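All protein chains of the complex are present and in place, except for one that has been dropped.
We call the chains A and B, going by the order they appear; numbering starts again at 1 in every chain.
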Amino acid sequence: MIPGEFDYHSPQTLAEAISLLVEHGDEAKILAGGQSLIPAMRFRLALPGTLIDINRIDGLSYLREENGHLLIGAMTRESALEESDIVQSKYHLLADAAAVIADPLVRNLATVGGNIAHSDPANDHPAVMLAYGATVMAAGPNGTRRIAIDDFFTDLFENSLEENEILTEIRIPTPAAGTGGAYLKLERKVGDYAISAAAVQLTMSGGTCTAARIGLTNVSPVPMRAKNAEQALVGQTLTDDVIEAAGQAAAAECDPSQDLRGSVAYKRDLTRVMVKRTIRKAMERAN
Amino acid sequence: MQITITVNGTTHTRDVEPRTLLVDFLRDHLGLTGTNIGCDTSQCGACTIHMDSQSVKSCTVLAVQADGADLTTIEGLANGSLHPMQQAFWDNHGLQCGYCTPGMIMSATKLVEGNPGISEAEIRHGLEGNICRCTGYQNIVKAVQQAAGEMGGD
Partner (left out) sequence: MSKYMGKAVKRVEDPRFIQGRGKYVANLKLANMGHAAIKRSPFAHAKINGVDASAAKALDGVIAVYTGQDLQAAGVGSLPCGFNPPGIVTAPHMPLAVDKVRHVGDGVAVVIANDIYTAYDALDLIEVDYEPLPAVVDAKKATAADAPQVHDEIPNNTSFHWPLGESDTVMGAMNESDHVVELDFINQRLIPNAMEPRACVAEWNAFTEEMTVWTSSQNPHLIRLLMSMATLGIPENRLRVISPDVGGGFGSKIFHYPEEVIVPWCSKQLGQPVKWVSTRSEAFVTDAHGRDHVTTAKLGVNNDGTFTALHVQTWANMGAYLSTFAPMIPTALYITLFSGLYKIPHIFGESWGTMTNTVPVDAYRGAGRPEASYLLERLIDIAARDLNMDPIELRRKNFIQPDEFPYQTPVAMVYDSGDYDQLFDKAMEVSGYNEMIEERDRARQEGRLVGIGVSGCIEASGAGPSKVVTSLGAGVGLWEHGLVRVHPTGKISVLTGTHAHGQGHETTFAQLVADELGVPMDDIEIVHGDTSKTPFGLGTYASRSAAVGGTAIMKSCEKIREKMKAIAAYQLEAAVEDMVYDQENGTIHVQGSPDRSKTFVDISVAALMGHIPDDMEPSLEEATFFDPPNFTFPNSAHIAMVEVDKESGEISLLKYAAVDDVGNVINPMIVEGQLQGGIVQGVGQALLEHGIYDEDGQLLTGTFLDYAMPRADDVPMSALGRIEIPSPSNPLGVKGAGEMGTIAGTPTVANAVMDALHPLGVRHVDIPHTAAAIHGAIQSASVSAD
């Protein structure tokens, strides 16, 4: 099928894009990679009257470290994460996720910013960014502002960006020494959404966990942190029992729905399993 | 609106509705029917082409997004003689009905460029975005391995 009709704009600058957003309000949608938006438009689940293509704006695609952070331009393609030495060597949690988002062809066009702005709990980046404690940079008519990732996802497909704001960058704190991260996803088949996936970032000191952030994919209506699971780890020596307790906590606090990928009970138990495995992998990398 | 796209070395200027999908532009407006449509949820990869040297699914790109871009479709892969990947698919019986083949070949070509030592696992992982219902993938993997060796490192 094909999309409904729309007006198309291809601004050359961010300012232009923002003023178009201001002008068209909720009739407008931003076109970044298009890998989620275009399929939705083809099924007429999304019917924007105006499409603002931000692919021609210079300076939105970059990967660089600065001031203790990895700065990812919103238009950075997923495949760039796979090809980046910095990401592959220092940001393992991100690298893990990049390899399992959709499929390699989609990753050539799909953008990190788009993945996050779409705010779909089934997408992989939200959980990753929650685990990193990332910061979102948004640009609007009143300038730029920061949004802590914990404040970013508000509801299914909804976030705290204003209607006239564009997500321009995401910042990941560079993991300190003794920090390790991992992302593990179980899908029915390649290219599918996760049945359940876990993003874990741990800081270890000796055998004790001093910090933990855990993000979960596709087991809640809003991308979520498994805070109870995190608390089960912090300050503890990570024995098998402790890890199991964290897994169980995550299973209990998530809120999956029954669908083709499995029952609620299955998804909860699988979350327990995935969280445990991801914790172990993060631990390995922390050392 | 008017767009200018270079496809297989020839530049075309056309008027299109913004909602025109790139695959429909190629097939219906330019008559390049080598690129096939196999699904409508961006899963199957039959529509894979090269856009600015990257493999993309042309069903999930608007023609207007490709304004100014440089595209290669299956029709433009051979250069007087068959591209090593095309030859390899032929040599190894890497196709049966042929419908997924253009997309598979385009995808595989970028996958192995500059990677003569690509492993079987990497090939299978790299072709995850292309579905074949006929071959069971075994001969496709063999074909890609052969082509990878011949295309050498750049």
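In this text, contacts are C-beta pairs under 8 Å (C-beta built on N, C-alpha and C of every residue); 3 or more make two chains touch, one makes a residue touch a chain.
Small disclaimer: the values here were computed from a predicted structure and weren't measured.
Participant: Report, in label order, the displayed chains that the undisplayed chain touches.
Facilitator: Touched by the chain not displayed, across the whole complex: A, B.
Participant: I need the residue numbers on subunit B that touch the omitted chain, in ascending order.
Facilitator: These residues touch the chain not displayed: 17, 19-20, 27-28, 31-41, 43-44, 46, 73-75, 77-78, 82, 86, 89-91, 93, 95-102, 105, 120-121, 123-125, 127-128, 130-141.
Participant: Would you write out the residues of subunit A that touch the absent chain, in ascending order?
Facilitator: Touch set of subunit A with respect to the missing chain: 1-2, 4-5, 43-44, 186, 188-193, 195, 260-263, 266, 269-270, 273-274.
By definition in this document, only the chains that are shown with their structure count from here on.
Participant: Taking each chain's centre as the mean of its CA atoms, how far is subunit A from subunit B in angstrom?
Facilitator: The answer is 29 Å.
Participant: What residues on subunit A touch subunit B, complex-wise?
Facilitator: 1-8, 10, 31, 34-35, 38-39, 41-43, 51, 53, 55, 79, 102-106, 108-109, 190-191
Participant: Mind pulling up the subunit B residues that touch subunit A in the complex?
Facilitator: Per the touch definition, subunit B meets subunit A at residues 1, 17-19, 21, 24, 40-43, 45, 48, 54-57, 60-62, 64-65, 67, 107, 111, 125-130.
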